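Below: one structure in structure tokens.
A protein chain is absent from this complex, but the other protein chains hold their places.
Each chain gets a letter, A and B, in the order it is written, and its residues are counted from 1.
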Amino acid sequence: MAASLYAADPPETLRTVELEGLTLLYHRPSGLTHFLAPPAPQILEALAAGPATAAEIAARMGEAFEIESEDPAAAIAARLSELEAAGLVWRT
Amino acid sequence: MRHILRLQVGPVSFRIGSQWRGPVEQLRRLYAGYPEPEGLCDFTVRLEAERFWRRWLRPSVAIRGDYVLPDAAPLPLAQGLLAAEMGMNLQMALGQKRFLLLHAASVEKGGRALLMTGHSGAGKSTLGALLGERGWRFMGDEFALLDLDDGRLHPFPRAVSLKNESLGLFDGMDPARLGPVLTGTPKGTIRHLRPNPEAVARMTEPARPVLILFPRFGRDLEPAIREVGAAEAFMRLTQASTNYVALGERGFDALTRFVGALPSRAIDYADTGQAEALVDELWRAA
Partner (left out) sequence: MSERSNIPDDDGIGRPSRRVVLALGAAAASTVVTIRPALAQTAGSVLNCEIPVPAPQAGSGNFIAADGKLVPAGTPGAYPPLARPLKGEEVKAMLNSGRAPAGVNSEAAQAYANYIRRLQAGMSGFTCYASLQMPR
């Protein structure tokens, strides 16, 4: 059973500004502006290294951060689904 | 057409054409003293009869121009002046690309500008106009123009549209600055007020903004000041901008710099005296 591979646009296509702990993001390919709260920006950073499954994304984030979650798989799935709805992440 | 008026307001020029003489003459009187644009005009507004017979039978004015809203209802000829004003607003809202437009009033003192933004009816227009009579230089009440390169605010001193009741707040000013009473408009009974001579004379002087205010007027409100975080201010300002999306990355950069650099405050007030006191307090601290 192959898990889905998620992908995002490369970091140079994004313009970000931090304001009060939130990330304001201008997505050049779509021209849309989004507000992101952690861990959404960190998921996009994790995908900068290339497409990955949800588990791989969690592992990449785990290298940089101490992950805190009652149900990491469910939480990551929820975050990825929000990012997909915003057009920032897609499944290849 | 026709009857034509060419009008310069701050850095933007309009050519207003009309099939009827009345609205153009009223506009000419309302904007007496405004400079004639040099060269070509930035935007065109046309007041036209929707169907040819509407020029004479129950005449009604369709607002046309470089940009139109397709389902907009025409106005009766008696409100032709309002139609011209709405037409100018529409061209700005839909066609302005040189500046980030914010639905806001702005005033200036000592080279520094105050921006007041919020929903229609929140009180920003009246407050802006009032401050303009009380020691501040009026820059505009409908649109604030944010320079995309250097973040300064440019004046856009159009006539202020006031509910007839609010006019009582402007005692002692030159009655020649008032337009005709317009009844039964989509906004109720209104009159237009020409900005004072200082505002007109200085319409080409931009100013550096230093404070963003979200004013809220309500007869039952206690006067209050609240801090507004930069992220919330950003969100609210995107909703107050008609061309943020069209400007793309330049709009994003200009607006993030704007809210990142300036304090934002929300103020509640029940009368203009309270509003002025709150503004003075915040201005001293800015």
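Points worth noting:
The criterion applied here is as follows: contacts are C-beta pairs under 8 Å (C-beta built on N, C-alpha and C of every residue); 3 or more make two chains touch, one makes a residue touch a chain.
Here the structure is a predicted model, which means the values were calculated and not measured.
Within the whole complex, the absent chain has one touching residue among B:F99, B:F138, B:F156 or B:Y244, and that is B:Y244.
Residue A:I76 is the one among A:A8, A:L47 or A:I76 that touches the chain not shown.
Within chain A, the residues in touch with the undisplayed chain are 31-40, 42, 61, 64-72, 74-79, 82-83, 85-86, 88. In the full complex, chain B touches the omitted chain through residues 1-2, 15, 17, 39-44, 46, 64-70, 90, 93-95, 97, 235, 238-246.
Going forward, only the chains that are shown with their structure count from here on.
Remark: chain A and chain B have CA centroids separated by 41 Å (rounded to whole angstrom). Across the complex, chain A meets chain B through its residues 15, 17, 19-20, 22, 24, 26, 28, 31, 33, 35.
Remark: chain B residues 229-231, 234-235, 238, 244-245, 248-249, 252-253, 256, 259-260 touch chain A in the complex.
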